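All remarks here apply to the structure that follows.
Note that one protein chain of the assembly has been removed; the remaining protein chains are unaltered in position.
Showing subunit A:
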């Protein structure tokens, strides 16, 4: 009994202390620790949530809730006729954070833009190797081949010269790795002999200033009083309470120890929806889970065989069993939240009888094949083994025998690239920059055969459209080209498109203005708390 009295007394003291602080603090129960605070060094969403979204801005940004690109630190930009030069006009009067470890002497200008990119591009740049820089995303988005030079036209104008016209380039600049850092801070740290501090005590222009990080426990931010967007951010303090276990996050949310949590356990979602203390938002993730046939191996080189197999797949059962409801059947290779998604396309009907007939017509009998099941859990496929078993069952109904194989993840990724790979591969993709090119060219283009094109599928009419869409900069024209490419994809069926995940965001009812972002980031700039 005395313990209980003690506990009640303690919590009373705690709540009184809470009432004394009138400042609004938003607590986000994040799922893991950031690897650092310089987003260009890393590739994980957890790190981006803690760094690029609160602390930094980019020249252009994604409008929260869409994949549309809007002005950020650049007020406007224009492309040259040949599509190889982009000129950005920078926003005047933007201030870098003033903290107890750095006080900027000047506003944001062209030097900061050039520094932020050149440290990644130029091996001679003194910051190129700081913090073991490998600049994964900068390389993965082919920026070294694409950018010929970056020129300072004047203090507030920067020109990017490209080696070839590339329309998705603008979307790349809205990505996390393109966050703008303070060149002045970098110089100060280099002079002090502690260049790695840029990654540990970050300075940016974003809505929140970094205050403190206790590894694996908590990250604290304070609102940036000089933020260039009027009236934002809405809360005074932002706290990330790092809570790796999803059931525990749920308990914390329920107990009011945090306001927002990501990645709930699918099994808990119904209870959350039923609770008065929790609101649940949902949206399709920017991803696709697929089964890629090896289109260079008989009989999978015949589109009719691939279509027949696709018709044998009971997607509804997969959504139910593998995704436990937190998925949506996919009919296109790009997710529905992406611009140019062709909703007019009809999905293959689930019809095992017709599928069996089609196989016979194609002269395929007694087919036996392998299906590769990934050894890891991914948003686009929470349980590949189970999915493979369901496919095995589906295919057995049309007389196809399936053997399920798996390898260690690194091995899996490597071996599945082989041109003479035996079997169809379960895999998927999460979008990087919200541009359809990032799915259609990267996963299905002729250049990617033997690499990320796991179907080993090179189909000229499709590839021509996708290549053309890279060059045109008019969004309406690009949309048309991508819509047409999706029609060809459906007809040729190099993959069975299986599912897009559905992402759930549970939060307390007092949270106002939270918008789910299709690119997966968790952004709190415009989030407030009701009194």
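We adopt the following convention: a residue touches a chain if its C-beta (ideal position, glycine included) is under 8 Å from a C-beta of that chain, and two chains touch if they have at least 3 such contacts; residues count from 1.
Simple rule for what comes next: contacts and distances are computed from a predicted model.
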**Prompt:** If you look up the hidden chain in UniProt, what protein name do you find among "ATP synthase subunit c", "Cytochrome b", "Carbon-monoxide dehydrogenase medium subunit" or "ABC transporter permease subunit"?
**Reply:** "ABC transporter permease subunit"
**Asked** Among A:182, A:199 or A:525, which residue is in touch with the absent chain?
**Response** A:199
**Fill in**
Out of A:174, A:398, A:427 or A:458, only one touches the absent chain, namely A:427
**Request:** Sort through A:216, A:274 or A:346 and give me the one touching the missing partner chain.
**Result:** A:216
**Request:** Just name the one of A:70, A:140 or A:267 that touches the chain not displayed here.
**Result:** A:140
**Fill in**
Touching the hidden chain, out of A:132, A:193, A:231 or A:349, is A:132
**Fill in**
Those residues of subunit A that touch the unshown chain are 4, 6-7, 10-11, 13-14, 17-18, 21, 25, 27, 32, 35-36, 41, 43, 131-132, 134, 136, 139-140, 196, 199, 212, 214-218, 220, 239, 241-245, 247-248, 251-252, 254-255, 257, 408-411, 413-414, 417, 427-430, 451-452
